[in-house]
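Only a part of the assembly is drawn; its chains keep their places, and the rest are absent.
Going by the order they are written in, the chains are A, B and C; count residues from 1 in each one.
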Amino acid sequence: MRDRLTLSTLGPLAALFALILLGAGLNENFLSAANVTNVLARSAFIGMIAVGMTFVITSGGLDLSVGSMAAFVAGMMILAMNALQPSLGVGLPLALAGIGVAILVGLLAGLANGLLITRAGIEPFIVTLGTMGIFRSLVTWIADGGTLSLDFSMREFIGPIYYGGILGVSWPIIAFAVVVVIGEVVMRHTRFGRYCEAIGSNDKVARYSAVKVERIQLLTYVALGLLVGFATVLYVPRLGSASGSTGLLWELEAIAAVIIGGTALKGGFGRVWGTVVGVLILSLIGNILNLANLVSPYLNGAIQGVIIVLAVVLQRRKSSAEGR
Amino acid sequence: QDKTHVIGVSIPSATHGFMGGLNWHAQDTIARLEATYPQLDFVLATAGEPTKQVADIEDMVATRNIDALVVLPFESEPLTGPVKAVKDAGKFVTVVDRGLSVPGIEDLYVAGDNEAFGRVAGEYFKANLPSGAKIVVLRGIPTTLDNERVDAFEKAIDGSGIEVLDKQHGDWNRDKAFTVMQDYLSKYPKIDAVWAADDDMAIGAMAAIEQAGRKDEMWIVGGAGMKEIIKRIMDGDPQLPVNVTYPPAQISTAIELTALKYVSAAPVTGRFIIGSTLVTPENAAQFYFPDSPF
Amino acid sequence: MTTLALAGVYRSFGPIEVLHGIDLELHPAEVHALIGENGAGKSTIMKILGGYLAPSAGQVLLDGRPVTYASGPEAEAQGVVVIHQEFNLAPDLTVAQNIWLGREMGGLFLDHRAMREATQGLLDQLECKVRPDARIRDLAVSDRQMVEIAKALSRNARVLIMDEPSAVLTHREVEVLFRQIDRLRSQGVAILYTSHRLDEVSHLADRITVLRDGAVVRRAGRGELTEDGMATAMVGRDLKDIFPPRRTSFGPVALEVRDFHVPPLVHGVSFTLRRGEVLGISGLVGSGRTELAEGLVGLRPHHGQILRGSAPAQVRSLPEAAAHGIAYLTEDRKERGLLLTKTLRENLTLSTLADFGAPIISRKLEDAALTRAISDFDIRAPSREMAVGNLSGGNQQKLLLAKTMLPEPEVIIIDEPTRGIDIGTKSQIYHFIDRLAREGRSVIVISSDMPEVLGLSDRVLVMRQGRVAGELAGEAIRETAVVRLVMGTSEEISQNA
């Protein structure tokens, strides 16, 4: 990959820098520590999910359910914490219990997706379209159509998971960075990543190379579920609530980030750090639109669309020399 | 009264707090009425978009033989024709909250007052902020009713010298409101008050303000009377001085009134507008429903 | 009179020049053979002639006039038709749909019947039993090659360029192919042919051009070059002893197969394989050799008994086979063997990644393995970082061999091991297989290349219609005997042997 650093890899970065310049030009607070922290921290949820999605897509899969899954995991986490509060009391044990539940539920949800896809042999698109409806419905049902809210005292207690940090860097940013670094290493330097790329480029060849195709595919969905769980652990402390509208369209955003970052939708080639750039591009677009009174807010969606396409044009232009 | 009457109820699905509350009240009322009146049957359908809602109504007429329809239109315009078709088929029609675009179709109209919702909030701002004060607005999903509320709000503060710095869409969503508020806070060094046209958004905005450490700088007015917010007003939270009601329970009124037509001799037709009132620490207790999910 | 010619053609890929000033002439009613080592540039020349690649410098002349084609189809419109070395068929479409792709019959609506009938006609002409409605995805490689040939025949070519058409064909199909080539030649078609089977070249060619490292090193007319002479001209040195001497002593039984079935085709196969032994499997296309092999390594559902040594072995999947020390090299290198968009290194280590460090893969170990593979198998790659799909066909095959050998399996089943490999390297591979056997490993060689089966095997198993038609050992391994068994013309020979 190294020798290609010059070409295709510059594309998404160029788009990102263009956006940063645009933002800085429009508003002097854009580069303020507070704003940078805000943008990075709020990118963390989608970002962690998108890292998992990178593996799923690289190995030729797709997961439309992550947004609903996040809502479901958040709902279960809140439910569990509220239920355990009388016995555990407000404090670290309860927080850990909540985190455990979130990670466990995420893992199980990912496992469910993965098993349906690999064992029953149904298209990922269909399976996860189905579970997308299922997870979201369950949250709405559990919340009785409303919002599941964490008990206020506990909310205060776990708030620092989102708002706190060390050395001025907030936890979501740190967690995101850790996930990205691990993801990049796993993708580039471990068997798992190599197998994902192999399966995505030609699953038959992978099978004929003694790669346990189904197991790897299953693992990608489980890993994604886990990351949805982690993302939720960051999400819940922020507002302390979950409802049917939590995580709405996150799946689209995560997939878009992956693809803007240069991972091929058909699989076979994954770039974790590209995904990070994709996530940041998407977050920045929203941030810039909020910071600048460009036009009617009704047109925000249009501008967002134009920038997404332009970002990718910029990237593909640069990399077309490669013949990809 | 031995014949069973079927009442169809068609409402938007619970995609945000207010609609969640409305869904809860609808189900609660139906369960209650079904228990009380064995001769009444209810059919409840929820829809995430207008086309689905039209399909729901068609299905009620074609397969469930409804005698009456209680409908909260997802949007007025697209539902006007289909609801008129129901009316033309001789059914009793109750319209809730969002009026149809052609007057005179419905037998019964029960609604909140969007215009008042914006106006009451605006009047509070006008009365409680000095000229030159700066405020930001969080709007809902772009819809006619959002437009009505915002227009009424702006008209109410007109001439007060209050400056509206920005009004972006928070889509009646906590997360979106949190993000937008964060960005407002980055952008404007001085904000005196926030009008979040919905309590879900107020909650998101509050979290962003708290994080930025500017809690003492501004207060927030939300809307629709979410129980957590009402509770805090009762407790005298300086950040949340007041709220404006827009009761989700209006659906209960509508269903009950419609049911009344079949279980009593009382004539039920007309318009019931449930006004928006200002909730203050003094009167908050009467708007507090701890059992509602909203 | 020349139909199509190259004049001073150069071609580079990136910084690497692979053709250095080629002159070549094709004449009507003549078969012109282009031979050379793997990576010498044969396919590149053919693609340039066919309009699929543009020369970096120099000219393509059609009927003496310089031409520049925008695309292959444009050249095809001028009657220049190419059978590519790599398959050029859409896997989801049927045989008939592929053959007429881009030139469908019928007006506004397709004339399915006409196309199916015409396809049937072409397939009959090639004595190919594939149904016109069969999907390419479901065909064995040899059948796909026949479809490619049928497709080219349907094109009414003036110039027919065939890049190793026989590499995956058995001798019977090769005979059919030769009859078609003879027919076309007599109709005045100019034919350019490559093959690494030099007997085919001396049989067919009216004119031979020998290529080495992107330059013409020898031109000859019919009969001017013996097969040895061709080999020497190609490789640049004398080749003696293409086949290693036969082994004489074998160890204990390494693999025993009893009453083995791979539905729907393969039934009741039993054989034993000893350590240090090379077992050849011969048979016609569709005789079930590949299915048997894929069954043995758990790639296809099967029943029957497999014993490793004397212990029964469960082989339900390839990883299980690997755990039993059994490896398999697929005949379908493009669809099942190699990841064409990945680099050499990634392909080489794919099936044995666990040996290259865990959890972090060691680039250093991988690079070392690649260096070894490159020298062991004489892989000629312009760059180590290039996508495998850009390697020449023969070099891809060598890489695939290297990949299969990497885990040092005890029992190695190789399906068409030397497909598309030049004579020099072939000899190297034969000696390599010999070395494996002498180290005490067991090798099964499935091959459609008759001399290879004869020259390499200690024993030969002949398959016909999914069953073992006979087994030959030692001196009984003769071409006539094998052919008889293959064709099913004589039962008694199998008894005698």
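The definition used in the following text is that a residue touches a chain if its C-beta (ideal position, glycine included) is under 8 Å from a C-beta of that chain, and two chains touch if they have at least 3 such contacts.
From a predicted model like this one, the values you see are computed outputs, not experimental measurements.
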Whole-assembly formula, with each chain kind represented once in the display: A x2, B x1, C x1
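Note that in this section only the chains that are shown with their structure count from here on.
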Intercentroid distance (Cα basis), subunit C paired with subunit A, Å: 45
Multi-chain contact sites of subunit B, meaning residues that touch two or more partners: none
Subunit A partner contacts - residues on subunit B that touch it in the complex: 13-17, 19-21, 23-24, 27, 139, 142, 166-169, 173-175, 178-180, 182-187, 200, 203-204, 207, 211-212, 228, 292-294
In the complex with subunit B, residue positions of subunit A that touch it: 27, 29-30, 32, 34-35, 38, 42, 140, 143-147, 149, 163, 238-239, 241, 243-246, 248, 286-287, 290-291, 293, 297-298, 300
Residues of subunit A touching subunit C in the complex: 3, 185, 189-191, 194-195, 197-198, 201-202, 204-212, 268-269
